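All protein chains but one are shown at their positions in the complex.
And now, subunit A:
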Amino acid sequence: MTYRNDPYDPKQVALLDPEALSRAVAEAEKAFAETRDLDDLAAVKHLHLGDRAPVSLARREIGALPPAAKADAGKNVNQARVAVQAAFDARREALEAERAARVLREEAVDVTLPAGRRPQGARHPLTLLSEQVEDLFLGMGYEIAEGPEVESAWYNFDALNMGPDHPARQMMDTFYLETAKRQVSKDLVLRTHTSPVQIRTMLTKKPPIYVVCPGRVYRTDELDATHTPVFMQVEGLVIDKGITMSHMRGVLEHFARVMIGEDIVTRLRPSYFPFTEPSAELDLWWPLHRDGPRWIEWGGCGMVNPRVLRACGVDPDEYTGFAFGMGIERTLMLRSGVTDMRHMVEGDVRFARAYGTEV
């Protein structure tokens, strides 16, 4: 390190020459620009910014200058050094950006590859539809009522004005249970409709009553494209002061609009059920029926028979009410165009998966 003390070395003094400094800057800029990657850049860095680089050596000469020259020379050297450093930084930044872009390019994948590592789950559309019905009525302030599937004959028939000798009772295609002695039980049946839940509700709640009850019901029909021995109904029951068929119609029209479509056209058709008086069926106008435009039946309804109210301890002079019962399967068939009842009951995973989580 003797050269530090050798202020008269003309070669070293020459380093402070402005032209030499410009040349050093230019060389540095050129060298940096020619690098192809960050390794190259690192390899040439010391030549232009290291201790032996021209700008570094020039700075060392400043101390040997006469005081008057120091300021100028210092400024020149500093400018040169800043320029070299800037060239280096710019090149490094560029190369880093290039490298980042390259890495991203190299990491590209085929995002169209399938990604389902677990079998797809699904809820059954009948469940989804039941819940949608529940939500519709919950939103109007109704509650959800429930009852058992094995039901006593009193709840399923007698309290609904279907005594043992009533012809309608014979027409319900009832599954009867056996007693322990293998006799046909006169007491227990698989409920043929959700209407016994009306009875259970009225026996446990005081009016006003606004409830719906979706649930499974049973009839002795063989399974085919249009019948199933096990199916779902949703029962509605409203008991309050001043309730009329006009209210019933209003609720059913709203129900139909939400479940089937906003522009659905409905009609009431007089009918008969022992537990309602008057009774009606609600028909929907179906312009796209495969056998031509026609009315199709959606479900039954009517004003709760005063005999039913009395059996439940509700005073028919004070309260009136209506009830209705719609088939969930039928509603799904209408909404989704299901053509074969068997698809809904056989449990093929393809059927439920087609719906997923929304029906």
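Note that a contact is a pair of C-beta atoms (placed from the backbone, for glycine too) under 8 Å apart; a residue touches a chain by one contact, two chains touch by 3 or more; residues count from 1.
Keep in mind that, in the parts below, contacts and distances are computed from a predicted model.
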"Cysteine desulfuration protein SufE", "ABC-2 type transport system permease protein", "Potassium-transporting ATPase ATP-binding subunit" or "Phenylalanine--tRNA ligase beta subunit" - which is the UniProt name of the missing chain: "Phenylalanine--tRNA ligase beta subunit"
Touch with the omitted chain, as defined above, among A:80, A:126 or A:234: A:126
Touching the absent chain when the full complex is considered, from A:197, A:243 or A:359: A:243
Residue of A:67, A:270 or A:337 touching the missing chain in the full complex: A:270
Interface with the unshown chain - residue positions in subunit A: 113-114, 116-124, 126-127, 131, 134, 138, 140-144, 146, 148-150, 152-155, 158-159, 161, 163, 165-168, 170-171, 175-180, 182, 184-185, 187-188, 190, 203, 208, 210, 216, 220, 222-223, 229-230, 238, 240, 243-247, 249-254, 267-272, 274, 277-281, 295, 303, 305-307, 310-313, 320, 345-350, 352-353, 357
